[in-house]
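There's a structure below that I have some questions on.
For this view, one protein chain was removed and the others were kept in their places.
Read from first to last, the chains carry the letters A and B; within each, the first residue is number 1.
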Amino acid sequence: MTHEIAIPKLGLTMTDCTLVDWHKSDGDRVEPGEVLFAIETDKITSEVEADGAGYLRRYAEVESTHTVGSVIGGLYATQEAALSAGIDQQEAAADTPAPVVEEIERPFAPAAVDKGSRQRVSPLARRIAREAGIDPRDLTGTGARGAILRRDVDAEIERRGKAPAETTGAAAAGATGEASRRPLSGLRRSIARNMMQSLQSTAQMTAFARVDMAEVVALRKACLAREADTGVRISFTDIVLKACAIALARMPEINASIIGEEIVSWADVNVGLAVALDDGLLVPVIHNADRKSLVEIARERIDLAARARSGQLERHEMQGGTFSLSNFGSYGGDFETPLLNPPQSAILGIGAIGDEAVVRDGQIVIRPMMMLSMTFDHRLIDGAVAGRYRNVLRSLLESPYTMLADLR
Amino acid sequence: MTQDPISLYRSMLEIRECETQLNALFAQNKFPGYIHSYLGQEACAVGICADLNERDYVVSNHRGRGHYLAKGMALKPMVAEMLGKETGICGGRGGEMHAADPELGILGGNGIVGAGMPIAAGAALSAQMDGEGAVAAVFFGEGASNNGSFGETLNIAAAWKLPLVMVCENNLYAEMTPFADTVAQPDVAARAAGYGMESEVVDGNDVLAVRAAAGRAYARARAGEGPTLLELKTYRWGGHFEGDPRKYRSKEEEAEWKALCPVARYRAHLLDEVGVEGAQLEALETKIAAEVAEAVEFALNSPLPEPRSALSKVFAGSGAAPDC
């Protein structure tokens, strides 16, 4: 019996990847849990461990591209069997596993082409894009395997035509003398693509609410007093993040996504936290934040943020988020309209905490106030549901000790 | 083309001189490509062509200079063609195995052994349709008689009574293999009977005997009585090509055949039987040697065709290959 080695899905949105390394050779003995190969997607290289035992036969070459589920190798009962395994399996691995069954019946399936991992742009699309001053790397392809076709460039030209303010080409700028011009970094390109995709693929609405943070300020003060015991400096962000997680656990309709034609509710509450870098932004994820203590959350946040800034995050640490939190208050903002991180359906932006005059029991009093800016995907979340979530969140923040009730 | 006794000698001398001087040129590395020498077979070409005229067709093969000259091709354009020069009769693109002149009925040589016979049958078919008494003669070696085209030609020519004379120059060696080693029946002429064709075996080193046999074949052809297969027994003095070490045969055999030299035999005939003066022949020999030398000089001094000319004449009626 052969144990098939298939490309695992390593993230919610992962569809394909490039095989970048085999850690074992043909005929090698492999035990479950041993690192077997490495794959790469947009940002990250991941090592994949064996999920079975046997002698290895590699079907796929390094640098080949595969879709999730593609069989790239086999584990055989004996070394001899592995080494004498037929070319059929290797050929099977050369292409995607899914090709429609009916095509096998006719001998006219198109030849497998362009297995490289580089972006696919048709020559015509490339030409038209160049003439229009558009970088095809900014575009999302709608052709086979994401190929950018003429229609994609045409759509972009039309879009820019409707939004002249967003001119980017040198000719369109109309200004004389560019200050500088430099290529997009890989990270910037990835952010640009994600942001565009966010706006193009969802229906975003942002709502705002004021929260009285007096109790949170008091809580944090108490925590700081105990910093020597816990060994960690708990921030306002940690407390808000914890509140968000508890509110999400109470309201699974927010902790959900539209995937294709279906609504998926996520079992875990994983909160992504935007971390600003010198050139860009990463969103590491604090998994199961609803089940973690403030101290645990704070420790994780400090570690993730540090490693994000030094480029040492691993793939799994940036994946699986079901909700995001962005603290723009740290650079002085009050309210903004944050963009969703698809397929998440909600993101919360928090502003700076500042003393304001508010009315309490008929009296004007000074309270430390903060603005919540919550963007949600209006395709999935109705305004009333979003409002309920905000209310839960506000009540948790205004009476943080009630979070104790939800601790597990 | 050559009627009187001296003309026959002149024609044989021209071939002999040409082959001798071109071999020397080859030895000096001044000759491009292969050279397939006709030395020793002069009586065949001259005897066969003696009584042909311009309306009659000759189809040659890879060893064709004797045929071209005997059928009347001028020395200079012929030699220049052999050297691949622009002044050659085909502009130099045919080379050593290909020369032709439609005006003289010379339908070309060939680089493919056996390919000329069907073409000659087609020329004979044309002549038959014209009904003006023209004939076609095709030269081929005994080696080509083992090619399928030989049987196909014998059959259809006999069946259709084509005015075709099939001239087998049996020089004993099919390229570098003794003919006798490859056949059970070494007389090529004997094969004609199976196809219902007339045939004759002739001493190929006796120009008068060849001419006489050819005359009988032409008479039959012109009278509509059909084709003849002539087997001319002769000997190729050189190898298949110049530089062939000829390990497949003995020096003694070569000496025996050289003693039967067709040119010397006919010279002796002219002196002894016809009564021609020796001085007259010597003067002719000097003159022919000079003419050939002049033709070789002309060819050596002629330019090579422009490489770009390779793109022209792929098709009739268009100046260039379609892709240019």
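Basically, a contact is a pair of C-beta atoms (placed from the backbone, for glycine too) under 8 Å apart; a residue touches a chain by one contact, two chains touch by 3 or more.
Throughout what follows, contacts and distances are computed from a predicted model.
You can't see one chain of this complex, but its UniProt record names it "Alpha-ketoacid dehydrogenase subunit beta", from the set "Alpha-ketoacid dehydrogenase subunit beta", "Protein NrdI", "Quaternary amine transport ATP-binding protein" or "Iron ABC transporter permease". Looking at the complex as a whole, the chain kept out of the display touches A, B.
When the omitted chain is restored, the residue from A:V35, A:V62, A:A144 or A:I263 that touches it is A:A144. If you put the hidden chain back, the residue from B:Y57, B:Y218 or B:Y235 that touches it is B:Y57. The chain that is not drawn here is touched, among residues B:I35, B:A70 or B:A121, by B:A121. Of B:G108, B:P163, B:G204 or B:G226, it is B:G108 that touches the chain left out of the display.
Contacts to the hidden chain, counted on chain A, fall at residues 106-108, 110, 113, 122-127, 143-144, 149-150. Taking the whole complex into account, chain B touches the unshown chain at residues 57, 59, 90-91, 93-94, 98, 100-102, 107-108, 110-112, 115, 117-127, 129, 136, 148-149, 152-153, 155-156, 159-160, 313-317, 321-323.
Simple rule for what comes next: only the chains that are shown with their structure count from here on.
The geometric centre of chain A is 86 Å away from that of chain B, both derived from CA atoms.
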